[in-house]
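The excerpt is restricted to a subset of chains, each kept in its original location.
When the chains are written out, they are named A and B in that same order, and each has its own residue count from 1.
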Amino acid sequence: MTYITKPRLHHPLLKPNGLGFTRRDYEGKVSTLCAGCGHDSISAAIIQACFEIDLPPHRLAKLSGIGCSSKTPDYFLGNSHGFNSVHGRMPSVLTGANLANRELIYLGVSGDGDSASIGLGQFAHSVRRGVNMTYIVENNGVYGLTKGQFSATSDKGSKSKKGVTNHDQPIDLVGLALQLGASFVGRSFSGDKAQLVPLIKAAIRHKGAAFIDVISPCVQFNNHAGSTKSFDYVREHNAAVNRLDVILDRDEITVDYAPGSVELVTQHDGSVLRLRKLASHYDPTDRISAITNLQEHQAKGEIVTGLLYVDPEAQDLHDYLDTVDRPLNQLVDGDLTPGSGVLGALNASLR
Amino acid sequence: MTALRAINDFVVKFANVNGSGSASANGMFAKAVIRLGVPVAARNIFPSNIQGLPTWYEVRICEAGWLGRRGGVDLMVAMNPQTWDADVASIEPGGYLFYDNTKPLPPEKFRKDINILGVPLTAICNAAYRDPRQRQLFKNIIYIGALSYLLGMEVEVFETLIREQFAAKERLIPPNLEALHMGREEAAKILAPIGLQMRRSDKVGDRIFVEGNNAAALGAVYGGATVCAWYPITPSTSLAEAFTDYCEKFRVDPVSGDHKYAIVQAEDEIASIGIVVGAGWNGARSFTCTSGPGISLMQEFVGLSYFAEIPAVIFDVQRGGPSTGMPTRTQQSDILSAAYASHGDTKHPLLLPEDPAECFEFGALAFDLSDRLQTTVFVMLDLDIGMNEWLCRPFQWDDSRRLDRGKVMTYEELAAGKEFGRYLDVDGDGIPYRTLPGTHPDRGGYFTRGTSRDPYARYSEEGAVYVANMERLLTKFETAKGLIPAPVQHKAKRRTPYGAIYFGSTSPAMYESLETLEAGGIHLDALRLRGFPFADEVFDFIAAHETIFVIEQNRDAQMRTLIMNEGGVDPGKLVSVLNYDGSPITARFITDEISRRARDSAMRPVPQVAE
């Protein structure tokens, strides 16, 4: 068992953020995952990100499916409402929650089995609808909770702990998200907090469907040689395209940067994404080249990470549906019930 | 050869080809009957197909007001060569056959014992129109015109209907009026009014003519539904479409154009119910509508809603099952899969509307109940109620009525330190309080799951904790009995040991059958179920009678199963009367079945006693 609340994990615990919350206020129950599980590091990164962007904890709703990964929302943001729904269906539940109250922030946490196997359809359709959410897949290439079977993201040729080889083509959720029109797509590694935390911050501040694939090794069942989701393998094949900082408001930007080296993207809500290029000429606002780049590196067995694509102008499902600003769950009788007045004419039209 | 003679009491059946545009013309005919003050029951029989296959429209004209299918045909309007033989064969002796005699047909295509009414419709159209589509469309109006003459129906009624129907497309009014009169005049040239005649009457009153799906959709609007997630499936599709139309009419801010609703056509039924559950969890009233196959796919989520206690509403417009079955036929065969939906031990409330008026009322009520009970509520329609226009009492709404949001703990209560345990039975009614996400910074937050947890929503694998929770859910279901609409009893004129239990679209046929049986000396007290769980009245009624006929439109007597199981009723007392061939049950069928058994069991009217 690892204790996310272990003091030494994050210091200084008591320094408050802009809202006066300390990092402790963003923590949750004690994790019951295996010691060293990548998922716990992602929970810690979420806590860190929410703390840094001064998020009122209760204004975020956590939704998940079923799996070790899907258990994690219980281990962060303990004052937020959470919903550990059914296997593979978090995207639809999140979509419904989002429709009911557009003012909250929706964080979907899922696993590779939950999203790429049973949940592939819902993953795809929630993304193409432009649901305003941060969708994180804690991707370990196996079914952890059911003890280590291959999931749909296991690479072809990779070996299970028992030595069985996987023959199915892998599903790359990042590639799909790009094709399906996600307006924010990133990939990271549970072992790289410096890269992961800003990605989560940016995703939360993004308007539209934000997807982050986080490779998160399963120390129990998929961290052996022959696995392409082990700590070692990911470290060796990690090809980061950029380094991201999130600046909450424009004015904070003082220095100018050498042209080309840095790109600034201003999101809908005014937050600025400062991107230091690592792969030269990588343009995270060009969807097609993002797709091509991804395919090319994949062919070389490399794992592309970083902020891969962002459309700062994106719209969301509520824009498409023209829903009122007031959350639907706060509309009252007067807003909803036409009353007896209109029934006379209506009845007449039916005679 | 005798010719049937009747005034305001006969059945006209239109046989057409699917997609030929006959629907609106036939609908106009039914509406004309209503405008003449005569009750009408009209039903579409259509194929699972878009164009080219046979469809029928059966119009029962009945001054006495019986709205069930009568069975049999007095006047057949035979517009479909494919089904000619069967259509002609179905006419009652002495009945009438109306057809297009442009092309002469060999004598063996007819019957000696019926009256033949030939009008050269095609010839008339070809002479009048050039465009083939026009020829097809106006042909329908032309035969309506001809019928209006043959049946002695006031032409003004049709003229008004045409003007109303094309109010939006003014330019279409003259040609349609023209076609109408063309039909009347051509018919008058060659035929005389027939033995079936219509007279203006006053038996319709303020009733409206509307589809159950349309009424249920309006109910959802009045019930405060703001989120609708659905997936197309016959016969439920028109419910979501009607909800869309009503929302555009009643829920769009005139100034900003903002929508006070969100409708999502999901990718399938699992996503539909998932969206509904997510919205319900977050405090919006939400629903989906579907039919059998969707009910099968929604089982897992319904179980989650039961166990995690999340409000949801499902309109199940039942069709012929199992599997794809008969998508365009009616049945009441999802009773068990709805009432006991999902693996494990579960029970869910059902509402059982008998007509569009109740579809509207229960459609609204379902949302109060699901918020109050924090669980899925099913509204069980069927294709007959849902997709046919029924004559029923007008929509009514009491403006003093308030939406019942159930037990939702507010910011104020939380701030005041009121104790909150998501699954804590504070009131003894088995219903706990819930909070909505984002209510309070550090109180009332909880983690929802479909796994076992304690009254404070903390994960637990303790057997005792699990059992206590499951027992509370039974207490909650007991509470539900008091909230579900009570059954409606119809007492026989005489004291009788015999009873009948029925529900849903069976009602009109049942009412007619009861009267016929009574005339035949068979007296039955009748009880109409309006929902599940069953109120005590249901079991009192059963206890008060020796034999109870349970009338259902499915093969396996599913409602009988539910009654036996929930009430510990001796199956020996419950005699099934089952119609499940996909066409709506008829009074004739019920009457025959009960009379037959009456004879067998030497069932006698009990001599009247002073009570």
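Here is the rule we use: a contact is a pair of C-beta atoms (placed from the backbone, for glycine too) under 8 Å apart; a residue touches a chain by one contact, two chains touch by 3 or more.
Fair warning: this is a prediction, and the values are worked out from it, not measured in the lab.
Formula of protein chain copies in the complete complex, based on this structure file: A x2, B x2.
By definition in this document, only the chains that are shown with their structure count from here on.
Rounded to whole angstrom units, the spacing between the C-alpha centres of chain A and chain B is 44. Residues of chain A that touch chain B in their complex: 56-59, 61, 63, 73-74, 78-86, 89, 91-101, 103-104, 121-122, 125, 129, 317-318, 321-325, 328-329, 331, 333, 335-343, 346-347, 350-351.
Touching chain A in their complex are the following residues of chain B: 34-35, 204, 206-210, 218, 221-222, 224, 226-227, 229, 250-251, 253, 256-264, 266-268, 270-284, 286, 300-301, 304, 394-399, 402-403, 435-442, 445-451, 459.
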